[in-house]
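Omission of a single protein chain aside, the complex is shown with its protein chains in their original locations.
In this document, chain identifiers A and B correspond to the written order of the chains, with residue numbering beginning at 1 in each.
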Amino acid sequence: MQKAREYRRQQLRYAYAYLLAGALSIATYALAVSASTFTDTSFAVIVLCAAALQLYIQSRYFLHLDDKEAPRWRLLSYAFTWFTLLIIAVGSIWIMNHLNYNMGMSPDQMDQYMNSQSLKGF
Amino acid sequence: MDWQWLIGRMNLSYLPHEPITMGAAVGMPLTLVAIAAALTYFKKWGYLWREWITTVDAKRIGIMYGSVALIMLARGVFDALMIRSQTAVGGPGGSQLFNTDTYQQVFTSHGVIMIFFVAMGLMFALFNIAVPLMIGTRDIAFPFLNAVSFWLFFAGMILVNGSLIFGGFSIGGWLGYPPLTELQYSPGPGVDYWIWSLQVAGIGSLLSGINFFVTILKNRAPGMTFMRMPIFVWSVLVTTVLMMIAFPILTGSLALLSLDRLMGMHFFTSMGGGNPMMYVNLIWAWGHPEVYILVMPAFGIYSEIVATFSRKKLFGYKTMVIALIAIMFFSFIVWQHHFFTMGSGADVNAFFGIMTMIIAIPTGVKVFNWLFTMYRGRITFASPMIWFMCFAVTFTIGGVTGVLLAVPAIDFQVHNTLFLVAHFHNVIIGGVVFGYIAAITYWFPKMFGFHLHEGLGKAAAYFWQVGFLLSFMPLYALGLMGAVRRLDNYSDPSWIPFFIVSAVGVVVVGIGIACQLLQIAYSIWKRKELHATSDPWDGRTLEWSVPSPAPFYNYAIIPEVSRVDEWWYQKQEGVKAPKDSDYKDIVLPKNTSFGFVIGMTAFVGSGALIWHIWWLVVVSFIAIVVMIIMRTMDDFTEYTIPAAEVMRMDKEARA
Partner (left out) sequence: MSESAEMIAKRDKVQLGFWLYLMTDCMLFTSLFATYMILRNSTNGGPGGSELFSMGFVLVETLILLTSSYVCGLANLAIHNGRKKEFVVYLGATIALGIAFLTMELTEFGKLIGEGHTPQTSAFLSAFFTLVGTHGLHIAIGLIWASVLIWALYRQGRQEDILRKFSLFAVFWHFLDVVWIFIFTIVYAMGVK
């Protein structure tokens, strides 16, 4: 009987996490289709925060990544992966944005420029 | 009836036309036929299959990695000889020994072979040979996966060499920058050979990274905490972390390039909105960790060698560990220094430049710690120690020029000149090559039961050292004088003497390699006289407590560890003989042919992708999936050796 109660309790935890994650997705959707009262940057920040929150919920409740776990390798390697992932992703975007800025062209202009160079046979 | 779909875009025009490539295209198959004939004559096919092709024993796999790597070293050095002979005669009014297309294939394959098949191959050889023994275990975490990794590596090797016979190799340099490697400028199969050979070998490396990380975490002998592990094992641990993080980026970059080529997409094309500079960014996000992957095990090896041959414990164990971890962290945040000149601007360049300079600090700490280990030790100048000393001088010079290059303003002057080429050969040869050769000499007796001849080993070290200096010191000067890399001819006559000295240097290195080949052959011939005990160097770590050659089960009784250099102290205190009751049953993995078959299927599938034989791609992919599923369904992958048998074998080996 105790086991059955424990089982129900754990099922409910999954359900709560599911509903929260779903709510966050719906919120992101609502923001995305609403009339644009946000700038691009602030929209991105809000929506990424929602994503980060959902990441936390899914990692903790679906992937069972809590600090109670005895072998901490999963949590440690997960944290380390996220750390390096952000370095590489953010670093790449930083580098490439600076490149584009220094080229002084929009992507379409860049495209036309590359096309014309290519036609010259470089 | 249109049969073309059966063979994709293969046709006879892809056979080689130049004398050297034609020679290789004939010579390689002939050599294989000769080997097959010898195997048949001596009736060794069964032995080869049972003992080597289907093995899951890490030591055997390590020996196979090492053998492939050394053969590829010969080819890589031959490529170098070709390059330098061309540049020696490529001055004004000089001659063109081979056409430019061939020359480009040569320097491309030189880089690819040396990095992916020699350096990585030797590295995995040493991981397999030394890590399980050093941590006191019988096997690595996933022995079958280990076999798969080796055969994937082998498949990549066949692809690189196969391109010589049929199709030609890439002309895009070892990193294959687009748009040169895009369809518009390289429509042939060369770049595809390059992509798939690296992709297949890269997946093998990634799997090995996971394998050895889990092994070190989970298979250590009882009592061996992290701070009691040999430093070499620490360096392997740190290296595997780098592998797991970096290799997927290589997989991704190569996949995107292959999508451009196979499906006409526009990631890095010059048209359609592609951004070739993104490729450079991604590939170096892999490329920089890769060079640290290559050099950190070498640092670990030097720690073992210096301590053993100075008969003194390593100075500053803790700082060495911290230095390894620091180097690992920093290697993730420096990659942009490979393209300072691409145009990101001053603030990006400044950040990455400073980070690059900081990496020199933990590296310097390690060098000083090795020197402090030697100080007041009782040094034996065996050949591994000679290799270390060559490293100490050579690598320091290379490291110093690295710090120079880390300054963006200086880099703008020497980027992609021979100065850069000299720098990276300086650190790779000094660090990686010398280290791995030293390791081979050090652990050879443990694998085979006899020594490599010392005199020839020392001669090899001296020839390599002198040869290196002659080959690459002139390149620093040339780079400062404006000589760009990958040139096959040039118009400034004052460069000629430098190129000639460099060519002489390659020949001297070649003599060094000849000494090594002679060393191996002679040592095998004289193996009775060169017989080695279980502990020929009076070593400090656990692998020297087992007989030489190491038995297939490694340890009859798993050792208990209570401190660093456990074996050294056990020798001082008196080694206790095992009691009969200490022997237990041993469970070991069974041999399997699946590793070999999966590897060869990967080779066939890659060939199909290169030659656009689509039906074969699908068949190979399905075959691999099916084999993986079959393997996971197999419950009988291990066998047991009863304790009595273990005891018998152990007593016999120690007699």
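Throughout what follows, a residue touches a chain if its C-beta (ideal position, glycine included) is under 8 Å from a C-beta of that chain, and two chains touch if they have at least 3 such contacts.
As the structure is a prediction and not an experimental result, all values here were calculated from the model.
**Q** Could you tell me which of B:V56, B:L206 or B:A483 touches the chain that is not displayed?
**A** B:L206
**Q** Sort through B:K218, B:K526 or B:K590 and give me the one touching the missing partner chain.
**A** Checking each option in B:K218, B:K526 or B:K590, the one touching the absent chain turns out to be B:K218.
**Q** In the whole complex, not just what's shown, which of B:M134, B:I171 or B:M244 touches the removed chain?
**A** Of the listed residues, the one touching the omitted chain is B:M244.
**Q** Out of B:M265, B:V504, B:L518 or B:I558, which is the one that touches the chain we can't see?
**A** B:M265
**Q** Taking the full complex into account, what residues of chain B touch the chain not shown?
**A** Looking at chain B, the ones touching the missing chain are residues 141-142, 206, 209-211, 213-214, 217-218, 244-249, 251-253, 256, 259-260, 263-267, 269, 272-275, 278, 282, 285, 587, 625, 629, 632-633, 635.
**Q** In the full complex, which residues of chain A touch the absent chain?
**A** With respect to the unshown chain, the touching residues of chain A are 3, 7, 10-11, 14-15, 17-18, 21-22, 25-26, 28-29, 31-33, 36, 38, 40, 43-44, 47-48, 50-51, 54-55, 58-59, 61-63, 71, 73-74, 77-78, 81-82, 84-85, 88-89, 92-93, 96, 106-108, 110-111.
In this text, only the chains that are shown with their structure count from here on.
**Q** Mind checking the centre-to-centre distance between chain A and chain B? Centres are C-alpha means, answer in whole Å.
**A** 36
**Q** Would you tell me which residues of chain B are touching chain A in their complex?
**A** 179, 184, 217, 241, 245, 249, 270-275, 277-278, 281-282, 285, 332-333, 335-336, 342-345, 347-348
**Q** So in the complex, the part of chain A that touches chain B is made up of which residues?
**A** Interface residues on the chain A side: 73, 80-81, 84, 87-88, 91-92, 94-96, 98-99, 101-103, 107-108, 110-111, 114-115, 117-118.
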